[in-house]
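The other protein chains are all here in position, but one chain of the complex has been omitted.
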Amino acid sequence: MQPIVVDNIVMKYRVKKTVVDALKGISFSVDKGEIFGIIGPDGAGKTSLFRILTTLLLAESGEASVDGFDVVKDFIDIRNRVGYMPGRFSLYQDLSVQENLEFFATIFNTSIEENYDLVKDIYIQIEPFKTRRAGQLSGGMKQKLALCCALIHKPSVLFLDEPTTGVDAVSRKEFWEMLHRLKEQEITILVSTPYMDEASLCDRVALLQKGEILSVNTPKGIISEFKKPLWAVKANDMFRLMNAIKEDPSVESCYPFGQHHHVVFKSAENGKEKLGQIAQKGNFSQVEITSIEPNIEDCFMALMKE
Amino acid sequence: MEKEKVITAKELTKRFGDFTAVDKITFDVEKGEIFGFLGANGAGKTTAMRMLCGLSLPTSGTATVAGLDVYKQNELIKKRIGYMSQKFSLYEDLTIRENIRFYAGIYGLRDDKIKEKTNILLKQLNLEGQEKTLVRDLPLGWKQKLSFSIAIVHDPAIVFLDEPTGGVDPITRREFWSLIYEASAKGITVFVTTHYMDEAEYCNRVTIMVDGRIDALDSPANLMKEYDTTSMDGVFLQLARKAVRKGD
Partner (left out) sequence: MKQFLIFIKKEWLHIWRDRRTLVILIWMPVVQILLYGFALTTEVKNSNIAIFDQSRDEATTTISDEIAASRYFSLVQNVYSYNEIGETFRKGKIRMAVVFPRNFRYDLLHANHAQIQLIADASDPNTANTLTNYATSIINDYQQTLNPGEDQPYTINTQTRMLYNPELKGAYSFVPGVMALVLMLVCAMMTSIAIVKEKEEGTMEILLVSPVKPFLIIIAKTIPYLFVSMLNVACILLLSVFVLDVPLVGSLWLLIAESTLFTITSLSLGILISNGAKTQRAAQLASMMSLFLPTLLFSGFLFPVENMPVSLQVISNIVPAKWFYIIVKNIMIKGLGFSYVWKETLVLVGMTVLLLGISVKNFKIRLA
């Protein structure tokens, strides 16, 4: 029995007179002990999906189950056993670290001592501040506390909705390291994020855009789905270069990627040669052309356009 | 040929009582440069930017923005710069046209110029015929692009962007950066702070602030070579880990 099974979930919102399709028929499943990422920008439908799976919202149609329990009929069972960290790390701002943790432990009919081993690695980082009010913690520390509170009752499935948004880069990295250590406890983790680079830190991911799944696969698998060769090109005037490349009819896409532009051609031709020609025609200097492996973002954008 | 310097800062410092938010930073920005200002929250980025925008007087040190002194001419500075941030948005219950008119009017553009600018802007963003749409009804990506375009409607010398891109999809984010490239090509200097390390790579040069000081100032390529890593993320992590001040 898979811990999370989602079957053709459809979700709509009514905003004044218009109907918004938040989820347009989503299906996927998560295996035990997996870190499964839902990757997508704002408005993709991540939070709606999480709320349906944690039984906070009713889907328009479709079915889903968590640990074998149906999200509609058996919602009480699900609420008793999962851990949930909604966006904005909902904590009690005027309660201290210790008081928050104690509260969440008790309402799940357990105590801090009982499952201390589970959260120890994370908790010792915030323990020096245990009497400080949650509202006065930094973003990274709030994140750690919220994770402890979600874990303290040893849930079988953990739902983390955008836990790294708005947090500094160092804390983000530490957070993912903590998640990987949780895998050893066989806790299934469903995590959502708008940061494409975090996709490679998951076991498998689902790319979500405007309520539709673009692809479900391991990070490596997603990259292998990218069939066409990818070229990185750099020159002295990047803006003019981009326009020059885009004007060429044989180019399928050209996106800026920081120091380089990533270029895909419509048909299988020698991209390097073609790019060289374009560069020469435009009198560009300091030209560098390399063949590169696509990353998740390249794949996401290619899938978006399909 | 030495390029004109639009921002100069020498030992710029800001203290709040005992606390030194910005600690003797020194740097220059050239005309048309895309200059990235990175650092964790609490490192002093926002305070530094406020001083350059004429919003806050420095405690010591000197700085000029568009040739104007930040101590004596800070009101004049505000006229020559543009500003955009995620927090500061357009008025959601006004139309696109009304927003343009409002902000252009604040910067002193004449009516006929406003009309001209409106048409150019709409064409550039592919929003022709949509000027009567309420900003509230635009998708987030469009709001961002519109916000940026309005921030430079008065052709400022420099535009300050404070964490301008939020959680939009990657294609829209790149369309946004294309607008920035275009502005830079026109000679507008772009001063941008961002959380997304990969965006730092769009910049001509970046600085990384740690504990109020500038700990790195160079082009992304050089920094990645110096710290032996293939991404700005890697550079940042090495520097930020040294930080004493825990931010956010």
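As written, the chains take the letters A and B, and residue 1 is the first residue of each chain.
Methods note: a contact is a pair of C-beta atoms (placed from the backbone, for glycine too) under 8 Å apart; a residue touches a chain by one contact, two chains touch by 3 or more.
Here the structure is a predicted model, which is why all the values come from computation and not from measurement.
The absent chain, not drawn in this view, touches the displayed chains A throughout the complex. The hidden chain makes contact, of the residues A:V5, A:L23, A:A64 or A:V82, with A:V82. Considering the whole complex, the residue from A:E63, A:E99 or A:E212 that touches the absent chain is A:E99. By the touch definition given at the top, subunit A reaches the unshown chain through residues 51, 54-58, 78-80, 82, 84, 86-88, 90-95, 99, 102-104, 106-109, 149.
What we mean here is this: only the chains that are shown with their structure count from here on.
Residues of subunit B that touch subunit A in their complex: 40-42, 139-140, 166-172, 174, 177-178, 181-182, 184-185, 195, 197-202, 220-221, 232-233, 236-237, 240-241, 243, 246-248.
Of all residues in subunit A, only 40-44, 138-141, 165-171, 173, 194, 196-197, 209, 238-240, 242, 255-259, 297, 300-301, 304-305 touch subunit B in the complex they form.
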